[in-house]
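All protein chains but one are shown in place.
Right after this comes subunit A.
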Amino acid sequence: MSAPVNAGVEPVTVVPRGRGAGLFRTAWGFGRTKVGAALTGLIVLIAVVGPFVAPYTPTEFVARPFETGVDGTLFGGDNRGRDVLTRFLWGGWTLLLLAGASAAIGVAAGTVVGVVAGYRRGWLDDVLMRVGDVLLAFPQLIAALLVMSIVGPKVWLIVAVIAVSHMPRVARVIREATRKVVEQDYVKAAEAVGLPRWRIMAVEILPNVTSPLLVELGLRLTYSIGVVAVLGFLGMGLQPPTADWGLMINENRQGMAVQPWAVALPVAAIAVLTIGANLITDGLSRAAIGIDRGVEK
């Protein structure tokens, strides 16, 4: 939206009454959102900064397999004797990237489908939603495993499969939100003026479904993290010798008794990330439905 700049008009002298706090600001008011942001921020920081501060390269052998207490390593060696800390620091960004990309693509596609279905109704709505129902019938993980084992584990495929499995779920939520917005008179006003349908969807409807959209994005991100990590663990995600948290858990689980760090670190990281993302989502959804909103002047 390009707000026209009116140089000729004198600056506004009336101080506008305070606009009700936005979704983010309202959500930030909840303690849980702050905790969630701190937890998520910590993990994202590790994943992003990690590779630059890692003491070794991720494929360098510094110890014997599952050896702990080696000089120069903090958490010892993994199943092949590579530095656990280094691989932990290197293994996060792939997970975040894959989860982030699949969630973003899935939510974007689902939003488009949901808005179109909710606004146009009729046969288009039926076709889109019934196709979505078919997709929904496949459990997310099973579908991913199926496609992976047929085509082979490829990075783009992981993203695509997870995104496609998110799409119908997001579309359902956004369609409901859209149908509520479509009932509002400002949409009818735009129709009376004859605004093109795509503009009505982009300008009048989309900005008014952002609340469920953000909540859905958080939720899908959490699920994506889980699915990507599980795929890695099952060997269907990134392939060795890539450093990846899901893969690390799988590789090192046999030696868990003697070298717990190699499993504990990625597990803890994924857990903290998921909890953090969930707390933020929870804060957003509370803000969106207006729980605990006091009386403000």
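Going forward, a contact is a pair of C-beta atoms (placed from the backbone, for glycine too) under 8 Å apart; a residue touches a chain by one contact, two chains touch by 3 or more; residues count from 1.
Keep this in mind: contacts and distances are computed from a predicted model.
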Name under which UniProt lists the unshown chain, selected from "Acetyl-CoA acyltransferase", "Tetrahaem cytochrome domain-containing protein", "ABC transporter ATP-binding protein" or "Glycosyltransferase family 2 protein": "ABC transporter ATP-binding protein"
Omitted-chain contact residue, chosen from A:V44, A:L195, A:M256 or A:V272: A:L195
Chain not shown, touching residues in subunit A: 1, 3-4, 6, 8-9, 12-14, 16-20, 184-186, 188-195, 203-204, 207-208, 210, 293-297
